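Every protein chain but one is kept in place in this view of the complex.
Chain nomenclature is as follows: A and B, assigned in order of appearance, with residue numbering initiated at 1 for each chain independently.
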Amino acid sequence: MCGHCLELTRRSLLAGGGAAIAAFQTGVANARVRPADMVPLVGPGFKPTDKDEQGLWEEMDRVEEEIAGSNLLVDDPKLSGYLRELIGTVGGPAAKDFRIYLARIPDFNAMMFPTGFAVVFSGLLLRMRNEAQLAGVIAHESGHFLRRHMIRSWRDQRRKTDIFSIGAMLAGVGGAGAGVYLGDYVQLAQLGTILSLFKYSRDMESEADAMGAKLIAEAGYDPMEASNVWLQLIGEEKASAAYRGKHRQRGSLFDTHPSDDARMADLRADALELKVPGRIYDNHRARYLATLGSFRQTLLDDQVKLNDPGASEYLIETLAQDGWDGLLRFYEGEVWRLRNRKGDDIRAAQSYAAAVVYPDAPADAWRWHGITLLKAGRTGEAKAAFAKYLTMKPNAPDAAWVRQMIG
Amino acid sequence: MKRFSTVALLAAALGISGCSSLGAGESGFSAYSAVNVHRTKVGNGNMTVVPPRPWNRHRAVLFDDVPAVEDWTLNGPYLDGVTFITGLKSGHFMVRQRRSTDQQVPKFRSDMTPPEIAAMLESLYRVRGGAVDFHTLSIQPRAFLGTNGFQFDYEHLDDDELWRKGRAVGAVVNGQLYLIMFDAARSHYYDAALPDFEAIVASARLRA
Partner (left out) sequence: MRKWGIVCALAASAALSACVQTKQYADPQFTLPQGSYKLLVLRPDVHVGSLTTGGMVEPRADWTEQARTNIIAALRAQQAALGGNLTIVERRNQLPGVAEQELADVERLNFAVDQSIVLHKYLGDYLPTKRGRGLDWTLGSDAVKLGEKTGYDYALFLHAEDSVASRGRVVLGVIGLAGCIVGFCAPNVGGAEQLDYASLVDLKTGEVVWFNVVDAASQVPGIKFGELRTPEGAAQMIERLIGRMKPGQAVRRAEAVR
């Protein structure tokens, strides 16, 4: 029996005993880590005293400098300020020490480095349906920092390893020797692979989950959204793999975690346990979308252009659960167009036709609508669509070609 | 784009040596051969061009190449390159890829309009070339190989954090794609070799 279970608090009993039930559901392998047990092991202004940890920090400083100077960073003060405020709210005691960078990379990923700087990939922003979800991921990463997982994991790996110098790993070729190593320290786009450096054990992930849930609940976000994030990610990976006819195996935040159902169950239990009756929890969806603004189109564009139709389709449908609009219909069309299988040209045409009905349809929707009409022999309508495109985007890059089509 | 397979091959080869082989130097086998200033066949031989000065042609490495595609460079593929596509048939890919790969470069289809061909090239850069950002600068009509073709200008940021710039001139002839594409580091290298590219394009002829 789990020792924890005897420590049921009054609060969790008040929540309807959900916690007790959930604790048994996780099975023998892992008793759920309780959020209440998650205390930060790091306070404000932390600096390492052990030699190996100092070495790690020194390397990380260099990495951070590279990242801060990267061409791949999104240079939007509104978004940067928003993320900073967010991590300030859910970062725990170390929140004021954290730095957070947004990188223009379409992967679903976010990472926290041992020195307290976090990098969020733009792909994450695309997939978050509201602010609570984003806060959940950021808080999860903060949890790794606050519970000193990186250094623990690094030390663990010393015992059983085929990893080479940090320099080589950070140069983006994880697992290979340094070879002729020529300077530019970090390829930001490959940071996802680098984080195999910090393979967190299942226990560590459970700790971060619990800590993350606790941090966001304390800040007034609905902690249930944390488990929704993983639900969405798993769904996406399954869709992507199914399209290719193989098992889910994309490298992502959760590569090393076999038991996702258990994690989701744990997070649901955490959420039930954490909610204080009578308190209002919010997910701040409107605020999140307002902050993203026009950047959302960039995010969709980057994702769709990866040509991963399974994942992109799933993603668009998930976002459409909150309501279809011209933007989503247009990108749905783009997914079909780029997939280019038998019948996809018809599907794409239908999506473009649907998109242009909405007032928010992007200019490009009109151009592609025009091209599909042209191919269907509906020349008059095509020309009208092209004309509309040019009124919306008179200086479009392909304006010269489009004008020729209009004749 | 052929740089990866070459380096991987070299890696395998050199790794076997007990001592490092920095002295491999400039003799022995290189993946590049010289192209001199005279009319020469490119790709699968359906098209010929004349370079204005000697360039370096990448030898086909069997398991990665599509016969219709050929790469040239002046300073090395990290810095500049010209890619020739000669008679790519409808329903074929520009690069070899496994069906099970997560991210796919789309097939060429003979009914593709220039924006669609441009989109196919953009996919190539994003999915295979490691581009994290890609901007289309212009798509305009341009005569090529005696027919109505197009010119596509673009730039892209790659995951080595370097901006590169490119221009592709192409046309669909008898349902097959013919294209000459120039891609180089935006700083210095693009401007330096653009005149070469334009001369090569002007000299391009189809073989009867």
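The rule is simple: a contact is a pair of C-beta atoms (placed from the backbone, for glycine too) under 8 Å apart; a residue touches a chain by one contact, two chains touch by 3 or more.
Everything numeric here is computed off the predicted structure, so don't read it as measured data.
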Given that one chain is not shown, which residue among B:54, B:67, B:146 or B:195 touches it?
B:54
Missing-chain contacts mapped onto subunit B
3-34, 54-56, 73-76, 78-79, 128-130, 159-162, 185, 187-189, 192
Residues on subunit A facing the left-out chain by the touch rule are 51-52, 54-59, 65, 69, 71, 157-167, 171-173, 176-185, 187, 189-190
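Throughout what follows, only the chains that are shown with their structure count from here on.
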List the residues on subunit B that touch subunit A in their complex, please.
99-107, 109, 111, 113-116, 118-119, 122-123, 126-127, 130, 132-134, 136-141, 150, 153, 157, 159-161, 163
Within the complex, which stretch of subunit A touches subunit B?
70-72, 104-105, 184, 187-190, 240, 244-246, 250, 305-308, 337-340, 367, 371, 374-375, 397-398, 400-401, 404
